[in-house]
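Please see the structure below; I have some questions.
Apart from one protein chain that is not included, each protein chain of the complex appears where it belongs.
Letters are used for the chains, namely A, B and C, taken in the order the chains are written, and counting of residues starts over at 1 for each.
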Amino acid sequence: MSPTASALLLTAPAAAPLLVAGAYTLSGARARPPAAAFAAVFTQARKRASAQGSVLVQQALVPTTTRRKRYPTDWVALVSPAVILTCGSLLAADVVADGPRTAYSGLLRADALTVWMLLVIGTVALIACGSAPVYLRGEREAGRASEWTVRRYHVLVQAFLAAMCLAVLTANLGVLWVAIEATTIVTAFLVGHRHTRTSVEAAWKYVVICSAGIALAFLGTVLIYYAARQAGITEAWALDWPTLVAHADRLDPAVTRLGITLIVLGFGAKAGLVPLHAWLPDAHSQAPAPVSALMSGVLLSVAFTAILRYRVIADAALGTGFTRVLLAAIALLTLALAAGLLLAQRDYKRMLAYSSMEHMSLIALATAIGSPLALSAALLHVAGHGLAKSVAFCASGRILQLTGTTRMGRVRGLIARTPSLGGAFGLAAVALMAFPPFSLFASELGIARAGFAAGTGLSWVTAAALLLVLLAFAALAARTARMLLGTGTPAHESSSAVWPLALGLAACAALGVATGPLTDLLHAAAHAIGGQ
Amino acid sequence: MNAVGYTAVAGQIVAVTAGAPLLTGWMRQVRARLEGRAGAGVLQPWRDARKLLRKEPITPAGTGPAFRAAPALLVATTVVTAALVPLLSTDTPVSGHADLIVVVSLIALGTLALALAGLDTGTAFGGMGASREMTVAALVEPTILLSVFALSIPAGTTNIPAIVTGAVDEPARLASPAGLLAVAALAVAVLAETGRIPVDNPSTHLELTMIHEAMVLEYAGPDLALVELGAQMRLTLLLGLLSSLFVPWGIATTGSWAALAVALVLLAAKLVLLGAVLAAAEVFWAKVRLFRVPELLAGSFLLALLAVTASYFLTGAS
Amino acid sequence: MSLIPAALATATALAGAGALAGCALPYRQRVPVVGVLTAGVGAGGCTAGAAALSGSRWSAAFPGLLPLAGAHVAVDALAGLFMAVAGAVVVAVAVYGIGYAAGHGAHGLGSHSAQAVLPLFALTLVLVPVAASVSTFLALWEVMALASLLLVLAEHRERVSVRQAGIWYAVMTHLGLVLLLAGFALFAAQTGGETFAALRAGAHTVSPAVRGLVFVLVMLAFASKAGAVPLHAWLPRAHPEAPSPVSALMSAAMVNLGIYGLVRTGFDLLGGGPAWWWLGLIAVGGASAVYGILQAAMASDLKRLLAYSTSENIGLVLIGVGASGLFAAYGNRPLAALALAAALLHVVNHAAFKALLFCAAGAVLRATGLRDLDRMGGLRAPMPVTAGLFALGALGAVALPPGNGFVSEWLLLQSLIHGLAVPGVAVAVVLPLSVALIALSAGIAAAVFVKALGVGFFARPRSTQAAAAKEAPRLMLAAMALLGAGCAALALVPGLLGDGLDRAVDAVGLPGSGAVSDGGLKVRLTDVSATLSPLWVAAALTTALALAVGLPRLYGRRRRRVNARLWDCGGGAPTPRMAYTATSFAEPLQRVFDDVLAPEQDVDVTPVRESAYLVERVRFQHRVPDRIEHRLYEPVLRSLAGAGQAARRLAGGSVHLYLGYGFAGLVVLLLILAVGW
Partner (left out) sequence: MNGGLYTQLLDLACGLFLLAAVLVLWVRELAVIVRIFALQGIALAALAVLLGAHEQRWDLIGVGIGIGLLRAGVLPYLMRRALAAITADRQRYGTAVAESRETQPLVNVAASLLTAALLTLLAYAVARPLTELNPTPATRALPVGLAVVLIGFFVLVTRRRALAQVVGFLLLDNGITATAFLATSGVPLIVELGVSFDVLLAVLVLQILTTRMREAFGTTDIDDLRELHD
């Protein structure tokens, strides 16, 4: 493939969302005031109508506005996932065939891991953006969203996608840091999109905790840079990942150890790992459902890929012992915390958030094990968790709109009320409980096998992890059953709300049965991050 | 010889069927004499049976096929066991088809049929009798099977003719502690199975205590005759089994007519003797409370267990 | 030999079609189509199993399937036996299910989801024994668990208890998976390969301690799936709450797979082990046998009773397997083969009669809406065929001749009795005890099924529903008749299975015993002299019965039976409320086993206001709790709830707290680095 083509392929995933975002901004710039005004009037009118329950007003309004009104612009957002997926698949063939691609003098670089993450981001984004229109319609009809907020939503989501694509595409660890910090800033307003007390609180916690954590990661980056410079790498290449991996053995162990510790802590904060995990349930429960899906489905794992990349350097410089102990300890703590908090959980969005922590800790455990099998399992787990969790969050958003509460105690008989939605949520929960045919079963099985094969210490860790997973499973099963089962009065659910969820579940199940063409990519990715 | 074999089987069946009322009559007579009464005579049970058989068959309201089939089934199981147990001869053509476990289970099957009949009447008496009967039967089962176990260890098989012939060949087995313990255990089990004192009192109709009589309370006429006959046959059969297991002498081990005749006479003698002993014992014993019965059976179970372990460790079967 | 793969492929295809049909078709067509396709799945499995039993083998590998592992399959006689049993049960139950779901409305078993899952469940039942690698086995195992879970939940709209049962089942089965995963992963890690072939080859290189650990983990897991004490807690919940065809499948086919896994792992993969493994297994078996049947004796819910009786029969099978392992450990392989054959034969028999019993119970439930024996009664009049078939199944379950359960229990007892030929004090102590336990459980089983049959079907109706019962539709009757025929065949000519059993026993490396042979007419123990010919016993019984019925007729003068009132002690005709209920029937047994069962009862007497001596109302409550749950599970649940409440404080909401975590973590790590890693 020609350099220009590869450069294009490498640029497009990050650029396309930015363009879409720009388009939305411009449409906002020349947005007719009537639109906003009409929206406002319309919402007030609806409020009045519902307030006095007057049939007249309803009929005056309803035919002209609610039911018939379409929002075609919401579907424009699907462009960028499409682009990301296309570039991802094109790159996949290329990368598997003949090695990594670079562009802009190595600033952007696509190896197997990059491509894998691009595919995951694309698919999850497809699910999230695909279920966004129905969600936004619900918000509009409930009068919680005006045209302006919706446009802002689209712009920020696109920027968010761009930042994540940049994070996985760049080879420069500094730019990687910048991109991940950018995700924090972009999503801050998505988390706090409503001006209520809870959303402001969630946004504040999110920004403060993540910025502090990510700052530590930057300190770690600086230290690694320092070590690299002292190892005689020139300034231009001292943050270039391939160069660092190549010369890792020359890095000073003490400095690298300090650096990697800070980096695991820092990026761990974005990946929802102990000790800087606490922003996660608040942010996930307050953000709009599609955004929660993106954050939980890919943001966490994108942040974790940073740790994966640094781990290669650290292991080459220090030997596997240090990162293994560090990651295993953090993974076990996170898992224990998540399991404990799932036990007495009363809010289903928070429940999903804690289950994300559970799965991230499993991925961290697999990274700690570090054998090829474990790393492949970790990457497969990233994909499976992304798909299942995004479906679960999107479904939970609709459930919130239907029931008006996030308290599990007040939600009953979902399957009886909306079979499609309840079924999707239930299946997503089943997938998160790692039942086959969903791919999380295959990956957890792989992690367990690798863990028991990795020596006595890790065998015990794995056994403990399995028990904690059992606890989480019990909690999740009990809570979900309470929400889904039982009697209820049927309610209508549009099919356009369900197809993205069905797509995600189907993809997750397919991955669990056979990875098919992705097999080589998966193994190449595992190989790229040290699974030799 | 095969003729002899079949004759032996037929003889056993006839002996048990025809002898059962006589044995009962004899026991009642002994008891009456010991209690200082004149007694109704040995043939009284026969007369009762004849009288009942002539009466019209009765179907109590609300009972079903189980109620009608049970008496016949009771008798049938006893007859089959009578054919299987070597009362007269050890080499019968049928003895190869089954073993001690089958015999025990067939007897249990009879009990079960009667219990179902008791429940089928849908009266409080029937249910009470059935529940108590099944409780006792359930508790007797381990004892019987462990005794079977104990007996089969020296012979190395559960095949009854083999056990019996073995005992005939080397009487030392019977004198061994294992043998004696097994006898005691099995004797208690037989008392429980046949519903004699101290487990149950066949000649009472006091609802607080009765077991067997409560089940069959609704029977009348020919059905009652069959039930009575069945109960008597079981007593005879089990006593016969005891005798042939523990005093096997005289049982024909070869297929000769003479031996068969001798065996018949000796069997009668043994049964008469055993019956007299049992009747005499019943005069002096009292029936125990229903919820003391488990203690009794637990005791017999312990005996059986001791018998097994003893026979294992003493005869050193290793 | 291409029959096996062909049959399995057909079964898979049919299952897929069935799932699609269940999703797509409207209610009217859905139920029959799915039923027929499911029956096809069962037939395929049965064919493959029969082919394997007749000596052909098959194995293959699909590297493309199952990411990170690849799928491996292999079929030998042992797998064939369980496939055949599962397939046969599936065929009958699928036909039964058509009739069952037809009248039941578009919810519950008739719903889209349930009808879509049913064929898949059937398929996994057939396919689990085919798996030949750890990953394949666990994947199929979990799919089976998931499918059964969804089916158990099918009637969640009708009763809240279904949800509880589902949660219990899900958690227990996942506990089983965790144990299984740990055991197998450890085993695979030690042998350095995850296909069964690799495990088999590397087993002898593993250290005894690890082998023991693996066996204990795997045994616990499989025992919990098989419903053995103390990990049985899901069974008496899930089986009653599931739709009856599902209960039948679970109790007659799924539970067996626990036994399969145990035999496969213990004998085949681990290649046998020291005596203590098998003594432990016998202990578990004996405990489940007696405890299960005692709980069954106390139960007044018919399906709960049947579920506990499953627990009992599994206990008997486990005793057999344990004895076999014990004998093998002491080097007496023929006897080991005999014990294993007895255990496997009992698996087959139990599958037959338990499927029949659950189907009959389902027919009653469908006709009356009742599961409570105390409120049934008199069903033999309105539903005679069901009653008759239930009686047939019960005869098998009480293990008395001429029932089919008797043959296998007879073999089991024979193997135990002759086990004393094996040296070792442990044997001398354990065997008599297990014989006694088997006998005790058999005795109580007799009481249990007399209760079920006599209280449930005989006497007079004790409730309006029971009085208004109607006979089940023909399709259900036909299916039950099929199962009944199976029971009868197994009871009369068990020898037909003989060669298959021998091959199955051979497959795990024990010499075939040839115990059950002679063209099915005799069960003869070759090395120890004991014979049994069930056919003869049955024939003799029938003849004797004919005589006993006929002769009095000839003698007696009056043939015509006349009706009469029940004896009423002179005071009014006895009402149905006077009849013995299941509870009262079980009362003496409960008194005898008071210490084991620990029943709870409280009487509260409310006197009238004027005087304490005049009683206004007396409330009497009596229940027999599952004691093991009481002692084992509830403390765990309580502590977990406490832990959850405690954990909530960690997420108290204060930003400072959250940042404090990070600061503390940072400082601690820096300190560690500072003092030197």
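One rule holds for everything that comes next: a contact is a pair of C-beta atoms (placed from the backbone, for glycine too) under 8 Å apart; a residue touches a chain by one contact, two chains touch by 3 or more.
Since we're looking at a predicted model, the values are computed, not measured.
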item: Touched by the hidden chain, restricted to displayed chains; value: A, C
item: Omitted-chain contact residue, chosen from A:C87, A:V207, A:L244 or A:L466; value: A:V207
item: Selected from A:V175, A:A246 or A:L467 as touching the chain missing from the view; value: A:V175
item: Subunit A residues touching the omitted chain (full complex); value: 172, 174-175, 177-178, 181-182, 184-185, 188-189, 192, 195-198, 200-205, 207-208, 211-212, 215, 218-219, 221-223, 225-227, 229-230, 235-236, 238-239, 252, 254-255, 258, 281-282, 285-286, 341, 344-347, 350
item: Footprint left on subunit C by the chain that the document does not show; value: 647-648, 651-656, 659-660, 662-663, 666-667, 670-671, 673-674
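The rule is simple: only the chains that are shown with their structure count from here on.
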item: Per-chain Cα centre nearest the global Cα centre, belonging to chain; value: C
item: Between subunit C and subunit B, distance of the C-alpha-averaged centres to the nearest whole Å; value: 36
item: Subunit A and subunit B, separation of their C-alpha mean positions in angstrom; value: 79
item: Between subunit A and subunit C, centroid-to-centroid distance (C-alpha), Å; value: 43
item: Multi-chain contact residues (two or more partners), subunit B; value: none
item: Where subunit C touches two or more other chains at once, by residue number; value: none
item: In the complex with subunit C, residue positions of subunit B that touch it; value: 53-62, 64-66, 68, 71-73, 75-77, 79-80, 83, 94, 96-99, 101-102, 105-106, 108-109, 112, 115-116, 118-128, 130-132, 134-135, 137-142, 144-146, 148-149, 152-153, 156-159, 162, 217-218, 220-222, 225-226, 290-291, 294, 301, 305, 308-309, 312-313, 317-318
item: Contacting residues of subunit C [partner subunit A, same complex]; value: 64-69, 112-113, 134-135, 138-139, 142-143, 145-146, 153, 156-157, 160, 162-163, 166-167, 170-171, 174-175, 178, 181-182, 185-186, 188-189, 194, 640-641, 643-648, 650-651, 655, 657-659, 661-662, 664-666, 669-670, 673, 677
item: Subunit C contact footprint on subunit A (complex, rising order); value: 204-205, 208-209, 212-213, 216, 257-258, 261-262, 265, 269, 274-279, 281, 322, 337, 340-344, 373, 376-377, 380, 413, 415-416, 419, 423, 430, 433, 435-437, 439, 441-443, 445-446, 448-449, 451-453, 459, 462-463, 466-467, 469-471, 473-475, 477-478, 481-482, 485-487, 511-516, 519, 522
